[in-house]
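Mind having a look at this structure? Questions to follow.
With one protein chain held back, the other chains of the complex are shown just where they sit.
Here the chain labels run A and B in written order, and each chain numbers its own residues starting at 1.
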Amino acid sequence: MDDALPVPLPDPVRAALAAPMVDHHCHGVRRDDLSRSEFETLITEAGTPAPPGTTHFDTPAGLGIRRWCAPALDLEPHVSPAVYLSRRAELGAAEVNRRLLRRAGVAAFLVDTGLDRPELLTAAEMGRTGGAAADEVVRLEQIEQEVATAGLSAVGYVKALREELAVRAARAVGLKSIAAYRCGLGFDPSRPSRGAVIAAAGRRLSDPKERLTDPVLVRHLLWAAVDVARERSLPLQFHCGFGDTDLDLHASDPSLLTGFIRAVAPAGMPVVLLHCYPFHRQAAYLAAVFPHVYADVGLALTYTAAGSAAVLREMLELVPFHKQMFSSDCYGLAELCLLGAVYHRRGLARVLAERIEEGEWSAADAARVAHMIGSGNARRVYRL
Amino acid sequence: MDDALPVPLPDPVRAALAAPMVDHHCHGVRRDDLSRSEFETLITEAGTPAPPGTTHFDTPAGLGIRRWCAPALDLEPHVSPAVYLSRRAELGAAEVNRRLLRRAGVAAFLVDTGLDRPELLTAAEMGRTGGAAADEVVRLEQIEQEVATAGLSAVGYVKALREELAVRAARAVGLKSIAAYRCGLGFDPSRPSRGAVIAAAGRRLSDPKERLTDPVLVRHLLWAAVDVARERSLPLQFHCGFGDTDLDLHASDPSLLTGFIRAVAPAGMPVVLLHCYPFHRQAAYLAAVFPHVYADVGLALTYTAAGSAAVLREMLELVPFHKQMFSSDCYGLAELCLLGAVYHRRGLARVLAERIEEGEWSAADAARVAHMIGSGNARRVYRL
Partner (left out) sequence: MDDALPVPLPDPVRAALAAPMVDHHCHGVRRDDLSRSEFETLITEAGTPAPPGTTHFDTPAGLGIRRWCAPALDLEPHVSPAVYLSRRAELGAAEVNRRLLRRAGVAAFLVDTGLDRPELLTAAEMGRTGGAAADEVVRLEQIEQEVATAGLSAVGYVKALREELAVRAARAVGLKSIAAYRCGLGFDPSRPSRGAVIAAAGRRLSDPKERLTDPVLVRHLLWAAVDVARERSLPLQFHCGFGDTDLDLHASDPSLLTGFIRAVAPAGMPVVLLHCYPFHRQAAYLAAVFPHVYADVGLALTYTAAGSAAVLREMLELVPFHKQMFSSDCYGLAELCLLGAVYHRRGLARVLAERIEEGEWSAADAARVAHMIGSGNARRVYRL
């Protein structure tokens, strides 16, 4: 990785940037070989093909893959999509995944296992493939979906949800909510009454294959998670900002969580705001004023690619350095893990070089900041 | 134009930037000579004189005019407002318009004719004066105003609106909505029922000289436009973000259109988000995840002037390169067209130079991106 830094830096800062990182939020990558259309769908959050005559490769992430992943497959930077995909097929998914994940320089993957499909590597496989440790982050909505479809009564649903959360949390290092995709983050922050929950559960169970969107049950799920998380200070991750088309961007602003953040403060567990783009300044603000709030810019780095240093620079305007973390949020493609890591290191290198050059920070402080964000904070927060 | 590029670039990139562009959203400029106070009012969205002791020339756009338009009138850069306006009067509006529009390097103007006053050049005149092709973009709210004041019944209004839309759309290359100025973009995205529309039309027709602000009728107008647009995939432009004082900025966030964007996806026509500042990152996100959404930063470039490269840089963080377009949104003053073009080319030159210098993009990719944004995308989307 070290050779990928775009600016000269003092040795301790280079070393801190090059050190293995904790990817505190990612997903499994595909174990199978992919067609061009499958690959293109995975390099965008669109979920649909590019319009006729265009390609998803003509995006910041697409150009990033041609630049930074091609060399890992023994190709020149900027090779055409066709050449890249041909070489990828030639090497095979297993070898490609091994090369890309290892080149990302990750010490530990914390894997959101909420999208468990057989074609995705498991948490343990992500670790083995990437030469790293691996732990599980449990997705609340997936547990809820399992419980909802188990054929229980409303009362049974409430009881089973709590039990299943406890069981799954016991072997996880964190919990994750995608409430942003379901009812948005502007929900009433208070714990719903048992009566309201039972009533909502009754409605829910009449059509359990539907996704959970009822704000009462979303809140119930979150508060049940808080009860489980508080016992061992288990971090609660929230998807915020930029995501796929299921989401209303304006309803994913993390500052909409302010009331919930206040309400759960007594519970003591960390609240971790993921991605947050283009509301990363809002996330940095929340991390600055609430002692239990942490944040990253996650998949924003991957998708803004060559423009990602500016995003990281904005996050660093206000965030306390003991509050920011690194995640790649890779899903499906090991390319996205490498891009996340590359752009984190390159962007941070650029900002740290500016700080040092302008005399604002000492090299020792810069190295310390790089270490905290790259791995130190995650090790402390997730008790790795 | 080429000499205005602020950074060294490979020849193909310079050529792509210098090539004539499609200005896919502008208005007519004034054909008459202007007093200082008339001119000052046209270089701001304020609509009011600057406070006593101050001048609208003390704005980014004001300094931009002194810098970039003065040379087109044979003056030194940075001449005083008085000298600039004196020379402008000496040359006369016709000659000034000719010089400034031609210097903008535009191949085709797509002119929103919704503000058709006799003192503004028509679309055809814009083309002739600027040495360019010209086509019409029809403003929905202007058609509605005409129909509303025609003395019809509610049922007749609904029928006439549909017919008039079809007639006007038949000779246009796009439709334009200023719903942001009327009820904001957070309207209910669903098509209103015929009953609700007739009832609202009844109320509307009791005072037809008022501007349309009823959300039911705004929605009806938009859905009627969708019906017309879908037949030949006619793009539907939306004013978003920064505008004059009629607008509530927070209600002009394009992400508020997400529901509408989803609802019209089956209709297949492009939705084009104009300007969008300071929500251009939201616009880029929408363009990235919805295949039928396009975006520009339009008048944001003109008004942020010397600061515009940063705006363009943020747009380019996430936008697919086949989704962004160029517009000057000039209104009243040919100066605003030249500023839009100058700052588009200068800002994009700067970003492309950074991408190449950092090794992120090849020169060939950079040239291709410049071409797509400058004219290629607009030619494809508007079928020019």
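A few remarks follow.
Note that contacts are C-beta pairs under 8 Å (C-beta built on N, C-alpha and C of every residue); 3 or more make two chains touch, one makes a residue touch a chain.
Not measured: the values here are computed from a predicted model.
Residue A:316 is the one among A:4, A:123, A:212 or A:316 that touches the chain not shown.
Residues 253, 255-256, 258-259, 262, 281-282, 285-286, 288-292, 313-314, 316-318, 320-322, 354-355, 358-362, 365, 369, 372, 380 are the ones on chain A that touch the missing chain. For chain B, the residues touching the absent chain in the complete assembly are 6, 44-51, 53-56, 58-60, 63-64, 67, 77-78, 242, 244-245, 248-250, 277-278, 303-308, 310-311.
Keep this in mind: only the chains that are shown with their structure count from here on.
One inter-chain figure worth recording: chain A and chain B are separated by 36 Å, centre to centre, where each centre is the mean of the chain's CA atoms.
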